[in-house]
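All protein chains but one are shown in place.
This part shows chain A:
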Amino acid sequence: MRTADVITNATRNAFRSKLRTTLTVLSLFVGAFTLTLTTALGAGVNDYVTKQVATISTGDVLIVTPAASTDTTEGPDAYDPDGRQQSAQANPLGAGTLLNDDDLDAMRDMDGVDRVEPVRQIAVDWVAPSGGADDERYELDVNPTSSIGRSDLVAGDQLDQEADEAQIVLPEDYLDALGFADAESAIGEKVELGYTDAAQADQAIEAEVVGVARTSLLAAGAGVNQSLTDTIAEAQAIPGQPDAYVVAVATLAGTGDDGAVTASDVDDVKAQLADADLAGQTVEDQLGVIQTVINGIIGVLSAFSVIALLAASFGIVNTLLMSVQERTREIGLMKAMGMSNGKVFSLFSLEAVVIGFLGSAIGALAAIGLGSAISTALSAGPLADLPGLTILLFDPVNVVVVILVIMLVAFLSGVLPARRAARQDPIDSLRYE
């Protein structure tokens, strides 16, 4: 029997008992539908987190904090007047200990480190169009990590950290308020930022809008470049207070192609940091935890759909056993005519695969249809505050994998009935009433 004939006949046989096949296909449909949705949910959320990571990381920076104390000697530590300061308040980004200028210098001397900039908290009171009146002033938060990362831009360019001019990346929702028609028209325009210096005097500074950013989950507020940060931070520093920083950002010099930073570059610098009693983490390190949690949740959800599939696979076994029973004489006849056990086996196991394909393909298509609708509705409604989030992302590779996995499950369910068919004795089968 030709392979093409085996496939055609298996497909036709699957439709001989339409009601029975439909019911089995339905049970697979449930599993395929759920599995497609859960994988799409995982893909959507992970894709969003990855995008968010990309918005705040250029991949070549390490966030450096003092290493957590590993001192195991008993009793309190002796005071070291040149040592690091302790923070007056807890900071989620770092330990209680602060970095000092010695630490920054030590980092600058390390191999593979290009630049080191401390992350400084600056407070901007308002933003206004250049030369704007008092009633055109709006409150503005500055994202302290804007110096280490990129923004998810709607228009314009990323910040130039090495430029001498003050630059700003505005959040998209400030455009209207500041009198810009659209994102493109804001690029290259000046805005005025107001802040209060250490002497409680009002100050203002002009900054050029270089980019407009989409609102992001992890990078809220406006982004300003190093030059602007330095100006404001110096003005706001309390005179006489020693410099101390919660976090510093080390930009690495890559050794890869075109100066790309490789994983081993990152590891080298991390090792040197550890020797200097400092801890370096990439943004990916920090966000890896989030993704692990998401994957765990998706795993549990997928497990439920796998249980549905397991139930469906018993349905396939049952359907095919009935099919083998009904066609006993036909099997006997084909075997009497010289059909090999192997072909009989493929005929029935392929029938299972056909049922599996039908159930999974229809289930996946239904999931994509319904899921896309739900996803669109959610993005417009409850999830409108998270632009760029496609809660259900149907990756073609994932959908194909789901279909293939279910076809494999169907094939495995078909093994028992198909073996029974293949092993039938032609004489007994022909006598069977």
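In the analysis below, a contact is a pair of C-beta atoms (placed from the backbone, for glycine too) under 8 Å apart; a residue touches a chain by one contact, two chains touch by 3 or more; residues count from 1.
Operating definition for what follows: contacts and distances are computed from a predicted model.
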| item | value |
| --- | --- |
| Record-based protein name (UniProt) of the chain missing from this complex, from "Exodeoxyribonuclease 7 small subunit", "ATP-binding cassette domain-containing protein", "Putative tricarboxylic transport membrane protein" or "ATPase" | "ATP-binding cassette domain-containing protein" |
| Candidates A:G112, A:P129, A:G179 or A:P426 - the one touching the absent chain | A:P426 |
| Of A:K51, A:R329 or A:R419, the one touching the omitted chain in the full complex | A:R329 |
| Contact partner of the left-out chain, one of A:G75, A:G131, A:P239 or A:G338 | A:G338 |
| Hidden partner interface residues of chain A, rising order | 1-2, 5, 9, 16, 329-330, 332-334, 336-341, 343, 425-427, 430 |
